[in-house]
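For this depiction, one protein chain was excluded, whereas all remaining protein chains were kept in their positions.
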Amino acid sequence: MFRDEFSLRSRERVEIIDITSRLEGIVEKSGLRDGFVLAYTGHVTACLTINENDRELLEDIKENLLRLAPIDPHLVNSRYRHNEKYSSMSGEQNTHAHILATLMKPSIIVPIEKGRLRLGTWQSLFFFELDGPRSRNVQVQVWG
Amino acid sequence: MFRDEFSLRSRERVEIIDITSRLEGIVEKSGLRDGFVLAYTGHVTACLTINENDRELLEDIKENLLRLAPIDPHLVNSRYRHNEKYSSMSGEQNTHAHILATLMKPSIIVPIEKGRLRLGTWQSLFFFELDGPRSRNVQVQVWG
Partner (left out) sequence: MFRDEFSLRSRERVEIIDITSRLEGIVEKSGLRDGFVLAYTGHVTACLTINENDRELLEDIKENLLRLAPIDPHLVNSRYRHNEKYSSMSGEQNTHAHILATLMKPSIIVPIEKGRLRLGTWQSLFFFELDGPRSRNVQVQVWG
């Protein structure tokens, strides 16, 4: 098993950041040929996921997930007790981010074959910032 | 690889139960220093997830996920064929739980470093009961 980690900085409140090449670099550095990579982020208002890196699609994904768990709960006739408890702290108005991170979870796992991530043609790996901008960290384990 | 499992009992219909210390105990017992822990629950109306153990937040998460897949489908102008099929069985009025468990899945995986779960500052590990109260089981594997 080979272990590494990296940092990144999000620049928007909600932002989908492509981390495919960073994970590919770690797999290369590991020298392992067959196995899998496990990426994990130690945050509760962000998560990792996998889909297609298409600019319009990423906008659609952000907009439609925020439709399900909006930053402003009044839009769906809901309320966020967590936001209310910390109503004086602007950095804690992030219940939407906790809800979406609970649904999506902080890890992804991808097979490795012949020393490379075995992604499908259209797949990219993403860090999904749900309450930025912030400095974030991703832990990586390569098993093989 | 070290294997263990544990039981728990939920006390409410929908309940988020912190299992961090139970998983930490198993990692300690394993004696493994570096790797990951895989937790898996063999149920179809519950799941495992990761987020922050804040009382108000957990209420928000439950309420807002049940807004997306409510116990009573009429609230969203939907219907649940599964509930209708078993309309005489009060224990089977749980389609909402199946839907949310299908979205969230029954496993979590967390890195281990120096013999400890490498969780972020605010992360806790949860058993998410979606159709309690019931006796439940969690299987655990520690790899390292």
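Observations on the model:
Per-chain residue numbering starts at 1, and chain names A and B are given in the order in which the chains are listed.
As a working rule, a contact is a pair of C-beta atoms (placed from the backbone, for glycine too) under 8 Å apart; a residue touches a chain by one contact, two chains touch by 3 or more.
Since this is a predicted model, take the numbers as computed values, not measurements.
Only one residue in the set A:Ile19, A:Leu103 or A:Leu130 touches the chain that does not appear here, and it is A:Leu103.
Residues 1, 3, 38, 40-44, 68-69, 73, 76, 78-82, 84-85, 95, 98-99, 101-103, 105-107, 109, 137, 139, 141, 143 are the ones on subunit B that touch the missing chain. The missing chain lies against subunit A, touching residues 34-36, 49-52, 54, 56-57, 59-61, 63-65, 67-68, 103-104, 108-111, 113, 118-123, 143-144.
The definition used in the following text is that only the chains that are shown with their structure count from here on.
Between subunit A and subunit B the centroid-to-centroid distance comes to 20 Å (mean Cα coordinates, whole Å).
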